[in-house]
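Quick notes on the structure that follows.
The other protein chains are all here in position, but one chain of the complex has been omitted.
Chain naming follows the written order as A and B, and within any one chain the residues start at number 1.
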Amino acid sequence: MQPKPLALKILDIAAIIVLGIATYMALNAPLERVMGEVQKVFYFHVGTAWTALLGFILGGVFSVIYLITKNLKWDKFQVAAIEVSLVFFLITIMLGSIWARPAWNTWWTWDPRLTTAAITELIYAAYFMLRQGIDDPDRRARFGAVYALVGALSAPITFFAIRLFRTIHPVVIGGTNPEADGGFSMTPDMLSAFFFALFAFSVIFIDLFWNRIRLGDLQEKVEQLKLKVSM
Amino acid sequence: MIAVKKLVKRFGLKTVLRGVDFDVQPGEFVALLGPNGAGKTTFLRILASLSRPSLGEVNIAGYKLPHEAAQVRAHLGVVSHLPLLYGDLTAEENLQFYARMYNLPNYELRINEVLEMIGLVARRRDLVRTFSRGMQQRLAIGRAVLHDPDVILFDEPYTGLDQDASAMLDDVLKAVAAEGRTVVMTSHDLGRAEDLATRFDVLSRGVISASASRKELMRTNLLAFYKQALAG
Partner (left out) sequence: MADRTTSRGSFLKAVAAVVWKDVRAEFRSRELFSAMLVFSLLIILIFNFALELDLKTRQSVTAGVLWSTFAFAGTLGLNRSMAIEKDRGCLDGLLLAPVDRSAIYFGKVISNLMFMLIVELIVLPIYSLLYSVNLFQPGLLLVILLGSIGYAGVGTLLAAMSVQTRTRDILLPILLFPVVIPVLLAAVKASSGVLGGADWDEILLPLNLLIAYDVIFIAVAFMVFDNVVEE
C-alpha cells in the first residue's frame, strides 16, 4: 500500500501553518467599532462558508461527470467533496450562531444564507442516508450522483426564493454594506486578514479533500482484500 | 439468434460472470442449468437487456446489446419467476396494457389468440389478484408472447407450482416451442428441463462449463452430465 505521498504530507503541514497564521491575523486585526471582539468570528465564518461552497459546487460537477463517464473514481471524488462540505457548513453555521448571539441577542437568524446552509446540510444528510441503503457500488454511485445533482440545483433556487419572499427576515449577516443591520466596512488591515483567511481555508480544503480521497482509496483496498480472504 | 462472446459481469468488486460464451441457433430450446448463485439469473437479465454487461459482446436477433437494446426488446419475451402482472387489473387489461406498451396494432385479435393458447379465456375478466400462482404464470407467458417475439427467456418458470400447474405449464411451453421460437430456460430442476430441451448447457462458477445436445445425452444421462460439469 502506497504511503502518503510527500506532497500531501507537505500540504498537511502547510495547512496547519496557514491556519495558524490566519488565526493570528484575525485575532490581531483592528477591533470593529460596533460589535467588538466577536466580529472577528467573521473571518473564519466566511472562510469556512467559502470552503463549504467550494465542496458543494464540486459535488454537483462531479455528479455530472460521473453520470456521463460512469467511472467510479468520480463517485469517490464526489463523496469526498460532499463530506468536506458537510463539515464546513456545520462549522459555518456554528460560527454564525456564535456571532449572532452577542451581536443580535439571538442564537439563530433566518437569514437566507444561514437557512440555505442548514437546508443544504439536510440534503447532505439525506444523500448519505440514500447511499447507506444501497449495497451495489454502481447503483450507489448512480443514485448518489442523481440526488446530488438535484440537490445542487435546488439549494441555490432555495436561497433566491428565501431572499425574494421572506421579507420579514432581510439579509442580515455580514456583507460590506454598512446600511445592512450588522454590516460593516473593512479597513485595509481587516481586508488582509479576511483575504488571508480565505486563502488559508482554500488550502485546508484541498488538503482535506485530498486526504479524504486517499481514505476512499484505502477503503476500496480493504474491500478488495476482504473479498479475497472470503473466497 | 443469440451470440454471446466473453461476457463478464461485475457488481462492484464481485465478478459473477467470468467470460461466458454462448451461441444459440434459431429454433433451439436450450436448458441452462446450474446451482443457485451460479449467475443464471444475472445472465438471463443481461440477455433480457435489463442489465448491462461489464465486458464482452451480446448479439440477439442481429442487434447488439446494450446499444440497440430497444430493438432487441421488440424481439424478446421474458418470463421470470415474478409474475410481472398487475393484481388490480383483469387478465384482459394486463394484456391490453402490454399490447399498448409494445405498440401492437389491432391487438384485440392477438389477445384472444393468446388467451386461448394459455387456456384462460373463461377468466379473462377476472382480477389477476384472484388467480392462483399457476394461472398467473400462464398469463405471464401469454404476456411474453403477445408481441410474437423470436426469442423467449424463461427464468425458473416452474418455481412455486404444484403438479397440476406444472403439467399445464408443460403444455404451454410445448405450444410455445412448437411455434419455432428460440427458447432459453434456466432451471435447477433437471426433471422439468429434460423433456423439452434440445440442448443442455451448464453454468458453473461464472462460465459455461459444459454443453450437450439431446442426442448426445441419449447415451449418458442428464444427471451424470450435470454432476460432471459442476466438478470439472
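The definition used in the following text is that a contact is a pair of C-beta atoms (placed from the backbone, for glycine too) under 8 Å apart; a residue touches a chain by one contact, two chains touch by 3 or more.
What you are looking at is a predicted structure, and each value in this text was computed from that prediction instead of being measured.
Engineer: In the complete assembly, which of B:V8, B:L84, B:A175 or B:V207 touches the absent chain?
Structural biologist: Spelled out, the listed residue whose C-beta touches the missing chain is B:L84.
Engineer: Among B:V8, B:L127 or B:A175, which one is in touch with the chain left out?
Structural biologist: B:L127
Engineer: Identify the residues of subunit B touching the omitted chain, counting contacts across the whole complex.
Structural biologist: Residues of subunit B in contact with the hidden chain: 45, 48-52, 70-71, 73-76, 78, 80, 82-89, 93, 97-98, 100-104, 127, 143, 148.
Engineer: Which residues does subunit A use to touch the chain missing from this display?
Structural biologist: These residues touch the chain not displayed: 67, 119-120, 122-123, 125-126, 129-130, 132-135, 138-139, 142-143, 145-147, 149-151, 153-154, 157-158, 160-162, 164-166.
Here is the rule we go by: only the chains that are shown with their structure count from here on.
Engineer: Cα centroid separation between subunit A and subunit B, in whole Å?
Structural biologist: Chain centres of subunit A and subunit B, defined by C-alpha means, are spaced 51 Å apart.
Engineer: Using the touch rule from the top, collect the residues of subunit B that touch subunit A in their complex.
Structural biologist: Touch residues, subunit B against subunit A: 11-14.
Engineer: Within their complex, state which residues of subunit A touch subunit B.
Structural biologist: 136-138, 220, 223-224, 227
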